[in-house]
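Of the protein chains in this complex, all but one are displayed in their positions.
After this line comes chain A, so read on.
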Amino acid sequence: MDHQESGQGGFSRRSVLAGGAGLLGGLLLPWVPGARAEEYAPIGTFPAGSSGSSVFVGIGVPRTGTYAAPGEDELRGMMLAIEHINGGNELIRKISPNTTKGVLGKEVKYGVADTQAKPNTAVQAQSRFISENKAVLITGSVSSAVAVALNKLAEREKVIYLPGISGSNDTTGKDCVRYSFRECFYAQTAAAALAPTLIKSLGKNKKVAYLVPDYTYGHTVHQSMMEYLKKGGWTTATSQVAPLGTADYSSYLLNIANSGADVFVNINFGNDAVQSVKQAKQFGILQKQTLVIAYASPFLAKEVGPELTAGVYTPTDFWWTLEDRYPLAKMFVAEFEKKYGYKPEWSANAGYMQLAMWAEAVERAKTFYPPAVIKAYEAGQKVDSTVGEVYFRAADHQLVRPVIVMRGKKPSEMKTSDDYWDVLEVLPGAPLMQAPDAFGCKLGSYT
């Protein structure tokens, strides 16, 4: 059915170009609202995906495996955003002022797939959403390996992709694409935000032991941290590279314990972070070395307990106590907690914000035609968010947004049972970012 529609669209356009038959074109598809679709050549799932009364968003997050917990939280943020978009919620309208109900008046429907944080599984699932459901948008990731793979899929299929969580420099660096936009902070901005605080509070010339997950995320965070800590004379005692999803870190932790390091920078994420922090405690490492979490892992404090995260420095995208600073954060935390019964982690915020900003961009473009939506994103429009005003950088499609540096509270300092982190600084994004081409970003063509 969908195929026939797009075929008709193509036919009518050619007749328009043939000249003099514009009226006929209008008559062929008189039911297309606005009939604006007729102005653009078919591309990707356009116009088939947006010719009905609803549009489809393909969501792929890890719901099993090491990254299941942040994956589920990210999914909840997305589902809340879609509910708000369809209902024309007040919060969405603060981010996307042109939104009434739905996106360009169309209801947003979605499908969810479990990617297991594996690139192959994610690409298969999203390909199915594109071919079977004519998805106008694909979204979701917790692993940068998945984000990079879906970047490539998005570029090939000409369907816009929004990663979710992806901390690698590569996602908007050497593997950047025209069809993808990243909301969250990443290795470079995490390190640039965190390193000065570490050097200031722990002193100069420290020796560091790194625990690095063995894929693009781990490697780029490792690189960026070393680069920025070097400025304080910090050196590397050891770098222990472990596969994603390691259960027992004993052999890595023995090396770290025997390395003579002063500081233990743990780059692990998700359940890997939980397991490695708990086990480091058992090996007596946390008593001798200062623990630093290089890239905030959602639910970490809750899972390992505040005794282990007390005094730990970490940079993050969002923490719920920012509700004291930003009115939108307050609304988001309240709405999320009302629906799901707990305070959102940064994974939920990223999921929510990127869909809200997509709605904003499409409303401004006044069409689902992907190149027009991309240009709306690239216009540098400032948007109000849960962390203040933000905008996308046109040259690499990275959101310019603050990075938050936090320190773990002692159990005695916590005001409520969710009050794990103290927000030390909210650093503006632009000064933390590298030049757009520094990591080799070359965006592809629009069509």
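Criterion: contacts are C-beta pairs under 8 Å (C-beta built on N, C-alpha and C of every residue); 3 or more make two chains touch, one makes a residue touch a chain; residues count from 1.
Following the convention adopted for this analysis, contacts and distances are computed from a predicted model.
As a check of understanding, state which of "2Fe-2S iron-sulfur cluster binding domain-containing protein", "ABC transporter amide-urea permease", "Protocatechuate 3,4-dioxygenase beta subunit" or "RNA polymerase subunit sigma-24" is the UniProt name of the chain not shown.
Result for the unshown chain: "ABC transporter amide-urea permease".
Per the definition of touch given earlier, which of A:259, A:316, A:367 or A:434 contacts the omitted chain?
Answer from the full complex: A:259 touches the omitted chain.
Could you tell which one of A:105, A:203 or A:243 touches the chain left off the display?
Considering all chains, including the one not shown, the answer is A:243.
Among A:138, A:274, A:390 or A:404, which residue is in touch with the absent chain?
A:274
Among A:234, A:299, A:320 or A:336, which residue is in contact with the omitted chain in the full complex?
Missing-chain contact among the listed residues: A:299.
If the hidden chain were put back, which residues of chain A would touch it?
For chain A, the residues touching the absent chain are 63-66, 68-69, 71-72, 214, 238, 240-243, 245-248, 250-252, 254-255, 257-259, 271, 274-275, 278-279, 282-284, 299, 302-303, 305.
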